[in-house]
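Pasting a structure here, questions to come.
For this depiction, one protein chain was excluded, whereas all remaining protein chains were kept in their positions.
Labels run A, B and C following the written order; every chain starts at residue 1.
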Amino acid sequence: MRASFARQLFMRHLGAELGEVGHGRVTISCPPRSELTQQHGFVHAGVVAAIADSAAGYAALSLLPAGSEVLTVEFKLNLMAPAEGDLLIARGRVLRSGRTLTVAEATVSALRDGEETACAVLLSTLIRRG
Amino acid sequence: MRASFARQLFMRHLGAELGEVGHGRVTISCPPRSELTQQHGFVHAGVVAAIADSAAGYAALSLLPAGSEVLTVEFKLNLMAPAEGDLLIARGRVLRSGRTLTVAEATVSALRDGEETACAVLLSTLIRRG
Amino acid sequence: MRASFARQLFMRHLGAELGEVGHGRVTISCPPRSELTQQHGFVHAGVVAAIADSAAGYAALSLLPAGSEVLTVEFKLNLMAPAEGDLLIARGRVLRSGRTLTVAEATVSALRDGEETACAVLLSTLIRRG
Partner (left out) sequence: MRASFARQLFMRHLGAELGEVGHGRVTISCPPRSELTQQHGFVHAGVVAAIADSAAGYAALSLLPAGSEVLTVEFKLNLMAPAEGDLLIARGRVLRSGRTLTVAEATVSALRDGEETACAVLLSTLIRRG
């Protein structure tokens, strides 16, 4: 999984890092650098979507046999608070792991001065390939 | 609108450009550079989401009084084909422009050798601020 | 397809009827009877979702080999105006028909005195079975 993440050039372009990897659970963190912001100075919804989608995807992958791959079929993202602070943390979690499809969710929170604020929630469907 | 887009540092970080701006319709294009890819070499879903969300957002803004601002409340993105080729083109369109909320959609297609392939479709809700 | 629709007891319970069936396009109509309403007297979002989901599903089915079946994997519904009037009309349309998955959309409009108002839009993913 860490090799796969390292091949995600976009995660590097964002400055995102793979954190804890558990059974059906994965964490990805990303510092909210200025080049990730939209016109109001908050992190762009696309960045929030990217790390949430990746966290959900690796959570899905963590429950599949080695050598499997997953592709995102679709996701929905609700933005609940501005994404800003010291660090964004996306936590993916599998809700249902089927033979072909996986349903996963992810939350994104912003860490500031040691306190976390919930920024966004994602609900996604992924398909197994290979 | 172009001034607002220019302040979106993340659009610059992606290499995305604002194209045509019409009444309730906006186009954003983005070359699929290698730093935007995921582990299979296709453009990351987060990039696709970012340009689709922005196209929908500026389409919403185009129907509001000057000085208005919009924030994305939520969006759903369906990925239909790998995002690759010579250029990604996101086209946003307003479905309903209300006093407080706007419903918009966007399609993302990949241009390769002059032919377009539909890659993704987004459906979003935006809220007016200011 | 009409045999399948006739086995949908819930469509009968709603009073919904299958209308035009084309290549990748299906129409379902439903009179907004009082037993379909929510607390404000408009048709309940669940009814709107039901006819939109079914229209999208039969549109998906119309492009698959005879004997195929489809199941809804997920859908998103945006409600744009109150569902009321003389007749609700859901029109499903396939956006992409793949080997395993189909992406479809549906619009729901309300007919009143011969004029249609757009009430809702649905974007869904379906999976082929059999």
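As a convention for this text, a residue touches a chain if its C-beta (ideal position, glycine included) is under 8 Å from a C-beta of that chain, and two chains touch if they have at least 3 such contacts.
Values in this document were obtained by computation on a predicted structure and should not be read as measured data.
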item	value
Of A:His44, A:Lys76, A:Arg91 or A:Arg128, the one touching the omitted chain in the full complex	A:Lys76
Per the touch definition above, residue among C:Lys76, C:Arg91 or C:Arg128 touching the missing chain	C:Lys76
Residue of C:Arg7, C:His23 or C:Arg99 touching the missing chain in the full complex	C:Arg7
Residues of chain B in contact with the chain not shown	73-74, 76, 100-101, 103, 125, 127
Interface residues of chain A (partner: the chain not displayed)	76, 78, 80-81, 95-96, 103, 105, 118, 121, 123, 125
Residue numbers in chain C that touch the chain omitted from display	4-5, 7-14, 34-40, 43-47, 49-51, 53-54, 69, 71-79
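The definition used in the following text is that only the chains that are shown with their structure count from here on.
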item	value
Centroid distance [mean C-alpha coordinates] between chain B and chain A, Å	20
Rounded Å distance, chain A centre to chain C centre (Cα mean)	32
Per-residue overlap in chain C, given as positions that touch at least 2 other chains	76, 103, 125
